[in-house]
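The other protein chains are all here in position, but one chain of the complex has been omitted.
Coming up: chain A.
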């Protein structure tokens, strides 16, 4: 079975995110005063052949390449891939 893994990567809390800060301030400038903080990140969609240790291997891939654990946090979710 094919799985779809979506990886979300953001800068760690406590690491300055100047882009997120600029976006938050822009939203404030547009009148959305309820915005207290904004963090920018990226998401990566992977189509994965299902095999053993999927979670473990995904964590490894995130630690080794997809995220930089020094400055970034990541999480991922695994879903059934929709066959096209």
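What to note about this one:
Basically, contacts are C-beta pairs under 8 Å (C-beta built on N, C-alpha and C of every residue); 3 or more make two chains touch, one makes a residue touch a chain; residues count from 1.
Operating definition for what follows: contacts and distances are computed from a predicted model.
A chain of the complex is left out here; the name its UniProt entry carries, from "CHAD domain-containing protein", "Phosphoribosylformylglycinamidine synthase subunit PurQ", "Cytochrome c-type biogenesis protein CcsB" or "Nickel import system ATP-binding protein NikD", is "Phosphoribosylformylglycinamidine synthase subunit PurQ". Residue A:15 is the one among A:2, A:15 or A:35 that touches the chain missing from this view.
The chain not displayed touches chain A at residues 11, 15-16, 18-19, 22, 65-66, 68, 70-71.
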